[in-house]
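The structure is given below, and queries will be raised subsequently.
== subunit A ==
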Amino acid sequence: MKFRLDTQNGITVGIAELEGRLDASGSAPLQKASADWQTKTPFLVFDCSRLDFIDSSGLGAIVGCLRRSLENNGDLRLAGLTPKVAMVFDLTKARKLFSIFSNAGEAAASFGATPTAIQER
Partner candidate 1 sequence: MKTLIAIKEADCNWMRETLPGTQPLLAPLCNKPFVEYLIDFAILAGCREIRLLSDGPLSQIEEYCGNGSRWGIELTYANLHPSDGEPELLRKNRKFCGEERTMILSGCTFIDYDKTLDYRGLASIDSGGTIASCPGGSITLAGPLEPSLTDQPLPPVGLTPIGDLKSYCRIAMTTLETGSSRYVLPGYGGEPGCAIGRNVTISKTAQIHKPASIGNNVRILPGAVIGPSAIIGSNVIIDKGSTIKESIILDNTYIGEQLEIEGRIASKNTLIDPESGVTLAMQDPHLLAGINGGATALVLWRKIVHALAAALLLLLLSIPFAILYPLLRLRGKWQDVPSIPNAGLAESIASAFSLDRYPLLPGVLTGRLAIIGSRTHENRAANHTGTDCRPAVFSYAETEAWAATESDAAIVERYHALHSTPLGDIGMTIQALINRIHYRNPT
Partner candidate 2 sequence: MTITEKLSSGITIVELCGTIDASTAPELQRHQAISDPTRTIVIDLARLDFLDSSGLGAIIGAAHRKEESGANMLLSCMNQKVRRVFDITGTVRLFHIFDETAAAIDYATTLRKSQ
């Protein structure tokens, strides 16, 4: 899990790259890491373009991150879902909770473009 801060759009956005499989064993490290990321910024982007597999516990971890971001008046946005991962989001109706973008750059830019969108939620 690589993590970097992006300040190009006048707002500090944390971009995390998720890789490989996100299942019961992978979700605990994610939860731990995301707590650390939250201290830096509540505006997060998860780049899922290299995420091959996700199960319900992985999904739970991502939804947990979203909840924390929302509590801190931020948002968690997803980018680059692979078809298989997208299918899990569709199946579980989790897609409706997230703003999803085709790549991390767009997702990061979206925070700068619509700062009001966050308040609307």
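Basically, a contact is a pair of C-beta atoms (placed from the backbone, for glycine too) under 8 Å apart; a residue touches a chain by one contact, two chains touch by 3 or more; residues count from 1.
Candidates were picked such that all candidates are chains of the complex that A comes from, given by their letters.
Computed from a predicted structure; not experimentally measured.
S.K.: Could you sort through 1 or 2 and say which touches subunit A in this complex?
M.R.: Every other option belongs but stays apart; subunit A touches 1.
S.K.: Going by the contact rule at the top, pick out the subunit A residues touching candidate 1 in the complex.
M.R.: It comes out as residues 23, 53, 55-56, 83-84, 87-88, 90-93.
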